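Below is one structure, written out as structure tokens, with a few remarks after it.
Heads up, this is only part of the complex; the chains shown haven't been moved.
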Amino acid sequence: MKNLNMVMHCPDQKGIIANVTNFIHENKGNIIYIDQYVDRVHAIFFMRIEVDFKGHLSFSLDQFRGDFNKSVGTRFALNCDFFDPKIPPKMAVFVSKHDHCIYDVLSQHHAGKLAVKIPFIVSNHPDLKHIAQRFEIPFYHIPVTAATKKEAEREQLKLLEAYQIDFIVLARYMQIISPELIAHFPNKIINIHHSFLPAFPGAKPYHSAYDRGVKIIGATSHYVTEELDAGPIIEQDIARVSHLHQLQDFIEIGQDLERLVLLRALKQHTQRKVMVYNNKTIVFI
Amino acid sequence: MKNLNMVMHCPDQKGIIANVTNFIHENKGNIIYIDQYVDRVHAIFFMRIEVDFKGHLSFSLDQFRGDFNKSVGTRFALNCDFFDPKIPPKMAVFVSKHDHCIYDVLSQHHAGKLAVKIPFIVSNHPDLKHIAQRFEIPFYHIPVTAATKKEAEREQLKLLEAYQIDFIVLARYMQIISPELIAHFPNKIINIHHSFLPAFPGAKPYHSAYDRGVKIIGATSHYVTEELDAGPIIEQDIARVSHLHQLQDFIEIGQDLERLVLLRALKQHTQRKVMVYNNKTIVFI
């Protein structure tokens, strides 16, 4: 391995950057990118570092991780994740009946624009199976009713574990995820909500936006938490509308926003540029 | 008078445009601009027309209005307002302590960019009197407390009537307007709210937006109705923020949005391009 990405946070203290960069420097790593942020309100320090070890022929990640945690990590109570940027994470796709987001995710993935592996697609409806087939990705139809919800989630969980899924994207999956399933993927379930959150949470946001007479509509991608549509926001974008736009126009314009916003969030997440703290995200560029 | 603006609405029916334009045509008027909109959900027809009568040397507005209402107006149950675009409306400015919006309104007015007359400024605090003086506009300090609120509004109303005010702008006026006062100026009180409504209504929206971790903040100008921050939206705009922006950045970026959005709304209102129906606005360009 030649490249290493480190994403860390810890209580804010003097000398963190100096010590961490020193350590990397002494271990023959060349820092090719560093970005950091301090939440002054909560006195938390966040840092993302891209290191190049090509000068270090005998580099071992395990050894480096161990040494780092023993020394700097312990001293500053650093919580640090280590990633090999060459290894794409495994993403499961949950859908229902809307096809605009899944088409975009699969097309972009197929075009090599989204660095993930997509082992399977799961849906509570059979409608979109043809799209999965078109892109040659296994499709599992797991119906969900009030009565079968628990059992359905057990089946979903089996799949998620069998395929060693790293994170889940809800590409307009119209079911509420239970706290049990969320607990298995904390800040690892990405949803696209078709409104400018916190405006219009819940069902039928385009109808609500149209009735309210807003002049701008939006879409929001966020991590799923127990409270509906209240998780950490990763990305948002908007489009202008006017009285000339009918409800159907809101929906069409909005669906293009949804595709764009979800894709950006997925790219940022898969590049491990998103850190979550205190129900907010730090998104490094 | 050479120019006339007509703003009308009525139940949607066949032949309205033909009959109205015919009538104007037969009365020696040349239509230089026409814009119309049909709310299909409620079957309401809206139209704004700019007419040039310079070919009609003996034109009389009263006569034309009378003839129009008698014929086309009655036939289609048209509710029509007639304006002379040359006569600027009279606008009262309500402020409290924030000065960014009033500075912008007075500067733009002074620069001839805002076609209104500003007979006076009223505030529940004396702080901004120096700005009124700088722009040579009468400033009335009417303190408002829970106890004196009713009396204070009576004083305000006296001023509004004495100066024959056409509409009011709340340039960050931090008091709730009573239903009584609103009743005197239905859809004629314009407020600027420092959030992307309906997100973050009420107090301290920047704090709420910062705590929620949104990636985009906004400002909204709307007509004041009895329900707080729920009136017809005239204009909105947004700006991107990131985790790098502190609460103070939200406020600074937002205040520039407030200025811009309020000014646009004031221009659209003063040009009589805004029509209100069903708690929504139709804003003709």
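Labels A and B are assigned to the chains in the order they are written; within every chain, residues are numbered from 1.
Just so we're on the same page, a residue touches a chain if its C-beta (ideal position, glycine included) is under 8 Å from a C-beta of that chain, and two chains touch if they have at least 3 such contacts.
Predicted, not measured: the structure shown is a model, and the values here were computed from it.
The complex is a homo-oligomer: 2 chains are shown here, and the full assembly described by the structure file contains 4 identical copies.
In this text, only the chains that are shown with their structure count from here on.
One inter-chain figure worth recording: subunit A and subunit B are separated by 42 Å, centre to centre, where each centre is the mean of the chain's CA atoms. Contact residues of subunit A toward subunit B in the complex are 37, 40, 196-200, 212-216, 218, 232-238, 242-244, 246, 279-283.
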